[in-house]
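Just below is one structure, and these are the notes that go with it.
Note that this complex is displayed minus one protein chain, with the remaining chains in position.
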Amino acid sequence: MSARHEPIDKLLTGEDGLGRIAGDLEHLPKAFPRRVNADPEQVERGLAQLVLTLVELLRQLMERQALRRIEMDTLTDEQVERMGETFMKLDQRMQELKEHFELEDRDLNINLGPLGNLL
Amino acid sequence: MIHLYGVVEELAELPPAVVGVDEGPLERHRVEGLELIVSRTVERNDVTQAAVLSHANVVEELMARSGAVLPARFGHTFTDEQELAAAVKTKASELARGLKLVRGCLEFGLRALSGDGASQNTPGEPSGRDYMRTRLAEEKARQRLAEELHEPLARLSRASTRFGGASRDLLQAAYLVPRRYVAAFGDEVRRLEAAHADLTIVCTGPWPPYTFAANGEGEA
Partner (left out) sequence: MSMSEQQTLKHQVTLLELVDRVLNRGVVVSGDITLSVADVDLVYVGLRVLLSSVATLEESRERISATGAGP
């Protein structure tokens, strides 16, 4: 159905590494919300993906900010210790949830656009 | 409905035999001194791959024939000429600025992924402090590396944007490259690729300046 305007190949470099981003291609059909998928398992996984994506985003924001604080040296050793434990646990918990819902890192990858200034 | 493809400058003639979304013939409209390329479409509330590809095809064709193109984001449909004119009027100065920015430039996209070496191989149960220190060191190394890739490319660009957020990519960016630097940009990408053989560097382009047109529309 799309044969008429196949985009021309615009790949400049990275041909050998394409396999590594091939997983991203799974996101492609979702850009075109044509299929309304009523399969409850898919719905659950989709919802989990959305929620975990946001959780992962917030986790990363927090972690980045935490690292910045550590760098600025404004935290006590005890605070850093507790923070580290928390982030470690959070990380483990995320791994478990990802496994449970059969999601991979790239599934939790939102393109946030030029977000640099938010951080 | 009216579908907008973009604002053009110095377009000699409409690309022959190119139709827009839903096979609609292309039309030229002038509002506030800006030339718009549009076509008629049916009302829709979903986005199809075919429609996106048609849109992209028109924008590419316009790129090949004009002095500058500011591509519209897909999904800008207007009910009639008045609505289109009103929308353009309120943004006329931004659009003019956008055209000036992208004039003579092409967009390139870059994604860099770091090697597969799993980072957190800390044996046993590390302390909270060790964990944070390790993460800090990793983050700094990542940032340094991303900067090493980004900086020389940004230097060849009129504008550049780095995408952030939850992305696990080392670097995701778009560059607005003046035509006369396009060859140098390609060389630089290949040099970076060779210098960082452990990374996967995927560079795509040349694209119409989609990313930079959208920036001009928002709060710059």
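Going by the order they are written in, the chains are A and B; count residues from 1 in each one.
The definition used in the following text is that contacts are C-beta pairs under 8 Å (C-beta built on N, C-alpha and C of every residue); 3 or more make two chains touch, one makes a residue touch a chain.
Worth saying up front: this structure is predicted, and the values here are computed from it rather than measured.
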{"item": "Contacting the left-out chain in the complete assembly, out of B:Arg73, B:Lys100 or B:Lys140", "value": "B:Arg73"}
{"item": "Positions on subunit A where the hidden chain makes contact", "value": "6-11, 15, 18-19, 21-22, 24-25, 27-28, 30-33, 36-37, 43, 50, 53, 57-58, 61-62, 65-66, 69, 75, 79, 82-83, 86-87, 109-113, 115, 118"}
{"item": "Footprint left on subunit B by the chain that the document does not show", "value": "45-47, 49, 52-53, 55-56, 71, 73-75, 107, 109, 202, 204, 207, 210-211, 214, 218"}
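We adopt the following convention: only the chains that are shown with their structure count from here on.
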{"item": "Distance between the centres, which are taken as Cα means, of subunit B and subunit A, whole angstrom", "value": "21"}
{"item": "For the subunit B and subunit A complex, residues of the former touching the latter", "value": "46-50, 52-54, 56-57, 108, 111, 113, 120, 126-133, 135-136, 139, 161-169, 172, 186, 189-190, 193, 200-207, 215"}
{"item": "Touching residues (chain side subunit A, partner subunit B) in the complex", "value": "1-2, 4-7, 10-14, 16-18, 20-21, 31-34, 53, 56-57, 60, 63-64, 66-67, 70-71, 77, 80-88, 91, 105-106, 108-116, 118-119"}
